[in-house]
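Below is the structure I would like to discuss, written out as structure tokens.
Incomplete set of chains, arranged as in the complex.
The first chain written gets the first letter, and so on, giving A and B; residue counts start at 1 in each chain.
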Amino acid sequence: MPTRLDRDEQLLVGVIDTLLRGVGQVMLQNNPITGLLFLVGIFINSYEYGLTALLGLVVATLAAYLLGADRTLIRNGQFGFNGVLTGIALSVFLQWDWPVAAYIILGAIVSTIVMMGLAKLLISWDMAPLTAPFVLTAWLLLFALYQFGQLHPTKLIGAMPVHPGAAIQTGLQEAAGGDGVAGLTAANLANALFRGVAEVFLQDNLWTGVVFVIAILVNSRVCFGFALLGSALGGLTALVLGGDGVTIYHGLYGFNAVLTGIALGGLFLALNWCSTIYALIGTIFTAIVFAAIAVALSPIGMPALTAPFVLTTWVFLLPMAGFRALERVSVTECASTKSLVRLRTSESTRAE
Amino acid sequence: MPTRLDRDEQLLVGVIDTLLRGVGQVMLQNNPITGLLFLVGIFINSYEYGLTALLGLVVATLAAYLLGADRTLIRNGQFGFNGVLTGIALSVFLQWDWPVAAYIILGAIVSTIVMMGLAKLLISWDMAPLTAPFVLTAWLLLFALYQFGQLHPTKLIGAMPVHPGAAIQTGLQEAAGGDGVAGLTAANLANALFRGVAEVFLQDNLWTGVVFVIAILVNSRVCFGFALLGSALGGLTALVLGGDGVTIYHGLYGFNAVLTGIALGGLFLALNWCSTIYALIGTIFTAIVFAAIAVALSPIGMPALTAPFVLTTWVFLLPMAGFRALERVSVTECASTKSLVRLRTSESTRAE
């Protein structure tokens, strides 16, 4: 017979496990140790981003609990990861001030609402919402900032009119202020590779990226491999096509491709030669979609976030059943997302 | 045995009842008296807008009849409200000229086509099209005007480049030309509150707003309460975040929140404390979405119309079955929309 203390301890362990899985799910890793290492990586880069990530995480998860979402879904971290990303994004693109805290709380709640809605909608086509709830919520909250005097954007926000044929600086190098040499040096390539993984959490830091790949390796060697391949191919695609060298150095062509690589290569396709090629084409296309969405948003100067990953992965997963050369791993069989099966009928969520 | 005259009278009463319900449905009120009072409110502000509202209403309803839409749907005003709004919007944003009349007729017909399509599509997820047919149709017709010399925009249309950190005038006050003092005076707050309701029909008039809230009260006390709460919270959200004072004064942060309040608070959720908080979060978020869509459209200078209401309400209704703390009122049980159940199977519409 468990004592009161035992039950309190169990509850605490359950809560911490839930929250850490929520962090892990940002890269589709349903593993609390991976989640913990992701948090370590963020705090290495910035305490502020770490704290806003935790704020978004707790609020989004708590909102799911208070609204009465299915417990198994909550326990698998399905409502945490969009909150984490919303919290970080709002503190990266807005100068810190108390209204930003209110904004993050509202955004985390809405991300949970969008998550449940999209999950119910997409399960009919055996698709997961991925980070679409974060993208939709953060876009709406960020777009609005031009209209509100209490919100002050950081220098990362700003309209950039497009000019066909404008010169592009293609040398791989750090942004102004860095003292490294330009070009295809080992240091520059390593930065592009690992910052590409770090930027999944919007962290522009080489060592954060190193911690992140270790965190993925803890959970899955296949995901680890495809994360690195994704970052490499994303950056390489931009290099070959003559993309901006500073953008590549800071991993911005990599992070969406990392996620596409994990989703297509590591999780939702049975691994064979054909699916590997398919996944790699997906990561290459993701880098181009990143550029496309950046251009589409350039008149209002807004960031692409992880929309290129979501769009490309949906496009590449949707037709699967029609292609005999590929074998799909159902969303409801994959360890990261199998709890979504509970949304197939409304009874399951009401039965508990 | 009815005489010929009796039958003619019955027909006339039926037609008028149908048309008035179409006006009422703009705010999801399936009530001819409410619709009549809405018309009165519009004519108080402007004969021109009243007449174009009637033109859109009659054409959209007639198109539904000629295309052979389900009679019960027509009788509940489901094909009128998008026509009303299309008619008003095109005369508000375009200078009057005969091509505008042709444009309204085309827009009203297309709004009926979009309405039937969306209604059939959304009924599978127990969702209603709301005013999406109006938004889609009016956006396409308005966007095009830059390309057509026979159409002349009013001063409300014009590209507005965004500048991060540009100063925003936050004092609550009437647009240039008004003689009231700026700030949180009772008069300014009353204007923001009631114009917020009036702007649902794009009417920038305090007294029109007063007539509109009475019209809602005739049909439903709950909707009346949530309409006022929505307008108040929409404006308040903008005030707190430092939004433009003139925009708030003229009710532009209110009208989408009014509709969200009615839909979430008054109709599609069983009323309790939890659903009330949920609906109020929805109205607050609607005000932010209004700012976001305004920014997204600023490079081409187009209005948000009621898109913020449609987007927010869909987002907040879609996940409902997954949240045990909330109890959904089905679209097919709600008095305003229950006739949509007839679209569930194509037989019903062909059986009559």
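Details
Here, a residue touches a chain if its C-beta (ideal position, glycine included) is under 8 Å from a C-beta of that chain, and two chains touch if they have at least 3 such contacts.
All of these numbers come straight from a predicted model, not from anything done at the bench.
Complete-complex copy count for the single protein sequence, taken from this structure file and not limited to the 2 chains in place, is 3.
Keep in mind that, in the parts below, only the chains that are shown with their structure count from here on.
Subunit A and subunit B have Cα centroids separated by 36 Å.
On the subunit B side of its complex with subunit A, the touching residues are 125, 161-168, 170, 238, 240-244, 274, 278, 281, 284-285, 288-289, 291-296, 298-299, 315-316, 318-319, 321-326.
Looking at the complex, you find that subunit A touches subunit B at residues 66-70, 99, 106, 109-110, 113-121, 136, 139-153, 157-159, 299-301, 343, 346, 349-350.
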